[in-house]
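One structure, as structure tokens, below. Some questions next.
With one protein chain withheld, the remaining protein chains of the complex are depicted in position.
Showing subunit A:
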Amino acid sequence: MDTYAVQAEALQKRYGEKHALDGFDLTVRKGTVHGLLGPNGAGKTTAVRALATLLKFDGGRALVAGTDVAKDPRGVRRRIGLAGQYAAVDEMLSGRQNLEMFGRLFHLGGRRARLRAAELLERFDLVEAAGKNAGDYSGGMRRRLDLAASMILAPEVLFLDEPTTGLDPRGRGEVWEAVRELVADGTTVLLTTQYLEEADKLASRITVIDQGRAIADDTPDGLKDCVGGDRVEVVAAEAADLPRIAEVVARVSLGEPAVDRTGLRVHAPVRERVAALTDVARTLQDEGIRVEDIGLRRPSLDDVFLRLTGHRTDAAEPVSGEAMVAA
């Protein structure tokens, strides 16, 4: 019990006929980032809202920071923070005023609320913008203020509901950096996201949710392994060549190749990786089909998703944030 920050067993949440949560299980180890991944409507947000005491669930049991969510919601509220899609800051107050107001509402009292606000502004790199209206903040600054507000009582568990949705790559990088620092300080984070890249970068463990149920729970690498080893990927020069490329890849692949028309990509899992790659490359060259790129790659979480749920994530992949988070 001491090793887990969140334990949910068989959570049920019904809206009429629809089962938003249908026996959802989750365990999150203390001091880790745990990704909760799923398409729109899979139940991610319902799960987070239920665990964060915003939503009463119909069945099952949940412990957050060792406290029973159904029996002692206020006790839970003292030990959690909530940020992202469903928590917000007051746009008409300055950053500092926001943190002081929330501090007082967290029962810190005026003096401690002021001190804590100053600490958090420093911590989340908002000192310069402290006096500006939160409504005038950039997307990344707003989310950082949002994070700061949820960290006022240094909660044991932080729920981050799609914390980077709608942010540009720079803002996304800023939020990721802030989350990493929090976890380094010992906070446990439950992160929902539609961005597979985000879960891959931040989370040490991932639960995949679909139709209100956890359908997989593993490390990012473990999930990738379950899709089956390496894949051959061909990026076509012209869309017209895609069907023929798919046929060529199909001759060596383990399953039907996936064709991504917008990215002009064809990819499929293969067993004899080098032989398969050479075969595909030679055939395409013989037939005079131009390709932009050809190679072997590890499966992405996107592939995992497709395999597990039979459909892709709804959101487009974000522009790669590789460059700016490397620093």
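In this section, a residue touches a chain if its C-beta (ideal position, glycine included) is under 8 Å from a C-beta of that chain, and two chains touch if they have at least 3 such contacts; residues count from 1.
Please note the rule applied: contacts and distances are computed from a predicted model.
*Asks:* Per UniProt, what's the omitted chain called: "Pyruvate dehydrogenase E1 component subunit beta", "Monovalent cation/H(+) antiporter subunit G", "Ethanolamine ammonia-lyase small subunit" or "Transport permease protein"?
*Replies:* Checked against "Pyruvate dehydrogenase E1 component subunit beta", "Monovalent cation/H(+) antiporter subunit G", "Ethanolamine ammonia-lyase small subunit" or "Transport permease protein": the hidden chain maps to "Transport permease protein".
*Asks:* Among A:10, A:154 or A:250, which residue is in contact with the omitted chain in the full complex?
*Replies:* Here the residue in touch with the unshown chain is A:154.
*Asks:* With the full complex in mind, choose from A:23, A:41, A:59 or A:75 the residue touching the hidden chain.
*Replies:* The missing chain is touched by A:75.
*Asks:* Given the full complex, what residues of subunit A touch the hidden partner chain?
*Replies:* Contacting residues on subunit A, toward the hidden partner: 30-33, 52-56, 74-75, 77-78, 80, 82, 85-94, 97, 101-102, 104-108, 112, 115-116, 119, 123, 133, 149-154, 156, 176, 179-180, 182-188, 200-204, 219-221, 325.
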